[in-house]
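Worksheet: one structure, shown below.
One protein chain is absent from this view; the other protein chains keep their places.
Then we have chain A:
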Amino acid sequence: MNQTFLLHLVSRFEQLEARLNQLDAATGDGDHGGTILKGMRAAAATPDAPVVAFRKAAGGASGSLFSLLIGALEQAENDSSTLGDALATAARKISQLGQARAGDKTMLDALLPAAAAANADPANPAAAAAEAARRGAEATKPMQAKRGRAKYVEGGGVGHLDAGAFSVAEILTQFSKEHGEQP
């Protein structure tokens, strides 16, 4: 996988770590930013096998689930016309593993619309995916969590952005920049 892209993700998540931890603290145990950053650093250090490196280093549910997103981007990095299908496949696997659906206030709420938007806009699939993911993440705010740790929090995290959905949007935004598609 393109190491420059992975290194850019590392610096972006270094900036975001505290904010993501804070978002996660409202609904989980407050370490989402640190978890993703650990995974990104390992992926950037192992660009030949970023998926396994990410999964092993990040650990937790996020390690397994976000490694599928990394896998989709690896697949689509040289041909962004395949991005929509790759994201849809990742979303399907994430949904199976996590037993989650659209509207459950999870990373899927950013990923599913991103996949659809990429397929609907063949001229700028990466930018469309990023834009849809950002809207999707924003839309998690009023949702009540049905999956993930937020489910067990008083109020199901209503009023807070889902940290996982936010991370998906950030990753896709970086991917879009890398492909010269400015949203």
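Just so it is clear, contacts are C-beta pairs under 8 Å (C-beta built on N, C-alpha and C of every residue); 3 or more make two chains touch, one makes a residue touch a chain; residues count from 1.
To be clear about the criterion, contacts and distances are computed from a predicted model.
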Q) What is the protein name, per UniProt, of the chain that does not appear here: "Dihydroxyacetone kinase subunit DhaK", "Sulfur oxidation c-type cytochrome SoxX", "Sugar ABC transporter substrate-binding protein" or "ABC-type branched-subunit amino acid transport system permease subunit"? A) "Dihydroxyacetone kinase subunit DhaK"
Q. Taking the entire complex into account, which one of A:R55, A:K105, A:R134 or A:H160 touches the absent chain?
A. A:R55
Q: Based on the whole complex, identify which of A:A25, A:A45, A:A88 or A:A139 touches the chain you can't see.
A: A:A25
**Q.** Contacting the left-out chain in the complete assembly, out of A:P50, A:G98 or A:G136
**A.** A:G98
Q | For chain A, the residues touching the chain missing from this view | A | 21, 25, 29-31, 34-35, 52, 55-65, 97-98, 144, 147-149, 151-156
